[in-house]
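Dropping the structure in here first, questions after.
And then chain A:
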Amino acid sequence: MKKSMKKRLSLLLAGLLALAASTGCVGGAEAPVNNDTAPQTSTGADAGQNPEPTATAPEGAGTYKIGINYMTSASYVLVTLRDNSVKVIELLGSNALPIDDDANPEKIMQDIENMIASSCDGVIAWMLVDQMFDPLSELCERGKVPFVLNDKVPEDPATISNIKANPYFAGAIGPANAVYGESVAEYALAKGWKTVLILSGDAADPTDTPRILAFRAKFEAGGGIVLNEAHAASTADIQPTIDNALVAYPEPDFIYATGPDYSNASCDSLYGKGWKTKVLSSGLDSTSLERLADPDSPMDFLNGDNWVAGAFSAIILMNELDGNPLLDANGDKVWYTDIMPFGVPSAQYDLFKKFFIDEFMFTAEELSKMRTAVNPDFNYDVFMDVVKNYSLEERLKARYAEGKITKAEMDAAGIAVN
Partner candidate 1 sequence: MANIKALRQNPRVRAQFIIAAVLLSLFVAMHFVSGFKLLSPGNVKLLITQSVFPAFVSWGMMFIFTSGIVDLSVGANCILSANVGVLLAQYLGLGYPGLILGTVLAAVALEQLTIFCAVTLKIPSWIAGLGMALVMESATTVGLSAYLSGTNILWLDEYRALGTFPAMLAALILGAAVSMLISDRTAIGCNIRAVGGSPHVSGAMGIDAKRTVILGAVIGAAFFGIGSVFQVSYASKFIPVAGLGSLSTIFNPLAVVLLSGSFARYINTSVGVLVGSVLVTSIFNMLTLLGVPSGTWQQILLGAIVVTCGMISGVHTKGVVK
Partner candidate 2 sequence: MTSDIVLSVTGIDKHFGATHANRCITLTIKRGTVHGLAGENGSGKSTLASIISGIQAPDCGVMFKDGRHYTPETPLGANRQGVAMVVQELGVIGGLTAAQNLFLGKMKQFSRFGVVNVRRLLEAAHTAFAKWELPEVPLELPASAFSIEQRKMLELARALTNDPDVLVLDEISQVLSHDNRRVLYRFIDNFKAGGKTILMVTHDLEEMLAICDEISILRDGALVSTHDAADLDADKVKRLMIGREVSGHYYRMDAKADYSPDIVLKAEDFHVPGQIERVSFELHRGEILGVCGLSDAGIHELGTALFGLAEHRTGRLTYIPANTELKSAKDVVKTHGAYLSKDRDAYGLMLDADIHSNISLPNADRLSGALGFQNPRSLRALSEQAMKDYEIKSSGLEQHTRRLSGGNKQKVNLSRWLVKDLEYIILDCPTRGVDVGVKAYIYGILMELKRKGVGIILISDELPEAMGMSDRIMVLKDHRNAAVLNREADFSEERIVEVML
């Protein structure tokens, strides 16, 4: 009896250890982590002396272990944002350590602490709400680890100046959330629609709230009427919430859903009702895009930037770690919250899928050029040009220039090329 128990126990433990070890290796398999035992390497100079630079990292550009926190593994939005950072880091020959925050604000701080303790050279930070930025900044300063703000950027002036004063602050980049909402409102007003149901998640979600506020301001100023703002308390509640709202407010002109989960639930709810109601949303996931391309689907408008902030923030951090921070004319770090969303017309869907979803939107070559250590011409202004010009068309043109897209395909997509 006791013997069999012991055997079972040891088997179980052995299995666990193997699992833990194997998953541990996955994280570090591509390049051994050099900084395991080394003290904090906070500047590029230190990291540059790294004894075993990997093949893809040229002279002067170090390899780093970079921590990325992301809210939850269960959201396409947040996972894509994470993956964009991870891909940039990996394409540049460094190692990413993405940590799941378990959808928990306390865990965000805990994860950052743990990243610092596990000798990450830099941190790509995603903070849930404004008040978390100050603690983050202090934490990284104490740990002497450079950090970049990814996607979420604070609005409070005091917080902003605190962060900018932090020597370990590398930059901040995020989408133009208000523009997301406004462009939906503009589109609807142009179509002459008057009534709307808004479907969103948590009633105080920091991403959705500015979008909704901007949308309401614009739409109501244009004479539109918001029938109801429906908030789902959890993912399981999304479907019933929109179902119920559509009983209470039947056949609105359109539904403004703030993200993929909500737009898809809205489409499902409208399915078979035979209403003229359309769905307008943000977030470029494949299901939404396929529905947009389908003339029978109520999905009518989508915008987004494919969560590119994740990629840009990684570039900012890599340059910072190389010892080549991106500084503007005043010597300030990147602080940009206006990444513009774009729409994906159905004619361009196939190309979008190929070059944004199946492949990465930047090539390794493009990325390596965005590193001053490799390409001395790269600087703040060049970077800002890349950011400001970023759009579906611009990206497709770049692929065209590389010969990956034919002229015929570009014409079919309605993009003029010379």
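On the choice of candidates, all candidates are chains of the complex that A comes from, given by their letters.
Brief remarks follow.
Criterion: contacts are C-beta pairs under 8 Å (C-beta built on N, C-alpha and C of every residue); 3 or more make two chains touch, one makes a residue touch a chain; residues count from 1.
This one's a predicted model, so the numbers in the text were calculated from it and none came from an experiment.
Here chain A is shown alone, and of the candidates 1 or 2 it touches 1 within this complex. Those residues of chain A that touch candidate 1 in the complex are listed here as 72-76, 79, 100-104, 107, 201-203, 228-236, 238-241, 243-245, 247-248, 260-261, 264-265, 268, 285-287, 289, 353, 357-358.
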